[in-house]
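As you look at this complex, bear in mind that one protein chain is not there, while each of the others sits in place.
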Amino acid sequence: MRALVIDDSRTMRRIVSGTLHNLGFETVEAEHGQAALDVLDSGVHVDLACIDWNMPVMDGLTFVTQVRADPALRDITLMMVTTESEQSQIVRALAAGAHEYLIKPFTADAIREKLEWLGLVPAEEYV
Amino acid sequence: MSAMVDSDSVYAIAESVFSAMIDGDEGLLLPWEGDLPQFADPLYAWVDLLGEWQGRAALTTEAPTAHALARALLMMGDDEVVSDADLIDAFGEIANVVGGNVKALLPTQGTLGLPRVDAVLPPHEGGSLSQELRLSWRGQPIVVAVWLFG
Partner (left out) sequence: MTLTSDTFEWVATLVRARSAIQLGPGKEYLVESRLLPLARAAGMPGVDAYVSKIRNGRDTVGERAVVEALTTNETSWFRDNSPFIALRAHLLPELMAVRNRPVHLKFWSAACSTGQEPYSLAMTLLDVLPPTVTFEILATDLSEKVLDRARTGKYSQLEINRGLPAPLMVRHFTRVGAEWQVSADLRSRVTFRPHNLLDTPPPGRFDVIFLRNVLIYFDLPTKQQILRRMASVLSPEGSLMLGAAETTIGVDAGWDRVPVGAASVYRPSRAAPAGSPAVPSQSARPGAATGALAASSVSALGIRAGAVR
């Protein structure tokens, strides 16, 4: 499994990537939506994209819209990972084609549970 | 105006940011007891709230505490040196997450500016302080402030 982690904060990219590595993902990083589209255009295949909303050059919502407009990219699971936390924003992102929405701040467990729900990691047995 | 950005909500936001992203445990960010000492070497991180409701969410702490916060976020060892770029990015990201959640307390949908970090906080015309929380993180003072600009 490979994930594309899109966030203008290197700190946040490191946190998200670190959690994904622990769940068995390889990661590729991009600092905004356009850089992420360039990664996909270069032929890198990813299963999952974790997408910040507010970024310079191209924001996350625009990225989601662009990916959804491209049939070749239809297999990518899109999860917003953002501090935008108004209900209306979540509805907007889902309507644009995001599959999941994780609000910052989040814990590593929260990422794992979202990915379990999306079927990208096997469910862990809790004690 | 300050009713919608109440101190309980701002505290809940700050606490969730610290417990989830910095400490991995709840209960390490507490109200500051007693008088707050003057900051000797302050560092500010802030984001501006834009739209119908304008404002700012800012964190202030001593520079060494900001370094400690950056190390915690970046999962670095206690004695590792934080680069300026990492410090600005990590400390700014805390303000960004706090600010995004504060923005959601406002009655109309606005947008968030990009986070800034500096040793001085530039003044903002006509701002009124909405909330100022004096907090203690591992014994060190941290101030979380929210301004609303009419």
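Here the chain labels run A and B in written order, and each chain numbers its own residues starting at 1.
One rule holds in what follows: a contact is a pair of C-beta atoms (placed from the backbone, for glycine too) under 8 Å apart; a residue touches a chain by one contact, two chains touch by 3 or more.
Computed from a predicted structure; not experimentally measured.
Although one chain is not displayed, its contacts with subunit A can still be listed: residues 85-87, 90-91, 94, 98-103, 105-107, 109-110, 113-114, 116-117, 123, 125-127. As for the chain not pictured, it touches subunit B at residues 6, 8-10, 12-13, 16, 19-20, 23, 25-28, 30, 101, 104-105, 138.
Note that in this section only the chains that are shown with their structure count from here on.
Here the spacing of subunit A and subunit B, counted between their Cα centres, is 25 Å. Those residues of subunit A that touch subunit B in the shared complex are 8-12, 14-15, 18, 54, 56, 82-86, 88-89, 103-107. Note for the complex: subunit B touches subunit A at residues 16-17, 20-21, 24, 70, 73-75, 85-86, 89-90, 92-93, 96-97, 99-101, 103-104, 109, 111-112, 114-115.
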